[in-house]
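Let's turn to chain A:
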Amino acid sequence: MVEVTLWGGLVPLADNQKTLTVEAGTIRDVLRALQERYPALSGPIRNEVAVVVDGVVYRNDWSREIPEGAEVFLMRRLAGG
Partner candidate 1 sequence: MRYERPETIQDATALLAGARDKAFVLAGGTDLLVRMQSDDFDAELVVDIKSIAGMGDIVRTPDAFIIGAAVPCAALAENEALVAAWPGIVEAANLIGSTQIQGRCTMSGNLCNASPAADSVPALVAASAQAKIAGPNGTRTVPVEQIPQGPGKTSLEKGEFIEAIVVPDAGAQAGDAYLRFTPRTEMDIAVVGVGVCLALDAEGVVQSARLALGAVGPTVVIAQDASASIIGTKLDDAALDAFAAAASAASHPIDDKRGTVEFRKEVAGVLARRAARIAYTRAGGN
Partner candidate 2 sequence: MSFDAAYQSQKFKSVGSRPLRPDGVDKVTGRARYGADFNMPGQLVARVLRSPHAHARIVSIDTARAEAVKGVKAVVTAADLPDLTNGDGALFAVLDNCMARTKALYDGHAVAAVAAIDEKSAKAALKLIDIEYEVLPHVVDVDAATRADAPILNDTVFTSGVTPAPDKPSNVANRSEFGHGDVDAGFEQADFIVERSYKTEQTHQGYIEPHACVANCNSDGTAELWVCTQGHFVYRQTCADLLGLEVSKLRVTSSEIGGGFGGKTHVWAEPVALALSRKAGRPVKLVMSREEVFRASGPTSATSIDVKIGARKDGKITAATATLRYTSGPYADMWAELGAMTSFACYDLANVKTVGFEVIVNRPKVAAYRAPSAPMAAFAVESAIDELAHKIGMDAVAFRIKNAAREGSKSSYGPVYGPIGIGPTLEAAQSHPHMSAPLGENQGRGMACGFWFNFGGQTCSDLNINADGTVTLAVGTVDVGGSRASLSLIAAEELGIDYQDVKAVIADTATLGYNDMTDGSRGTFSTSMATISAARNAIETMRARAALTWDIPVDDVFWEDGHAKAMGTKYGNLAPLSVKDIAAEAGNTGGPIAGHSEMVADGAGVSFATHICDVEVDPETGSTRIVRYTVIQDAGKAVHPSYVEGQYQGGAAQGIGWALNEEYIYGEDGRLQNPGFLDYRIPVCSDLPMIDTQILEIPNPNHPYGVRGVGETSIVPPLAAIANAVSNAAGVRMSHIPMSPPRILAALNAEKGK
Partner candidate 3 sequence: MSSIAVSTTINGDDVEYLCQADETLLDVLRNRLGLMGAKEGCGTGDCGACSAIVDGRVVCSCLVLGAEAQGRTIETIEGMANGSELHPLQRKFIEHAALQCGICTPGFLMAAKALLDVNSSPTEEEIRYWLAGNLCRCTGYDKIVRAVQDAAQEMQGERA
C-alpha cells in the first residue's frame, strides 16, 4: 500500500481528500489506481502531472518502482528556463 498526497489543484477532483492510499508497485500503478477511483483526475494526470518519489521529481518515467514506505506526491508538471 502506498500513501499518495495530491497537490492543491487536484483535491477538489478527489472528494476533497489531500492524501489517499492505493495499491501500487510503480508510478504507473499509482496513476492508474487514482484514475480508476476518481475519473475526474484523468485529465490533469494525462497532461500536466509530475510525480515526486522520496523527494525526486519524475515527469515521464512511470515505470519507476516505489520502494516500501516511500513518500509519493503528485505535483504540477513544471517548466524550466
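Regarding selection, all candidates are chains of the complex that A comes from, given by their letters.
Everything that follows uses one rule, which is that contacts are C-beta pairs under 8 Å (C-beta built on N, C-alpha and C of every residue); 3 or more make two chains touch, one makes a residue touch a chain; residues count from 1.
Bear in mind the structure is a predicted one, so any value in this text is a computation, not a measurement.
Any copy counted, the candidate of 1, 2 or 3 that touches chain A in this complex is 2.
The residues of chain A lying in touch with candidate 2 in their complex are 5, 7-9, 12, 52, 54-61, 64, 71, 73, 75-76, 78-81.
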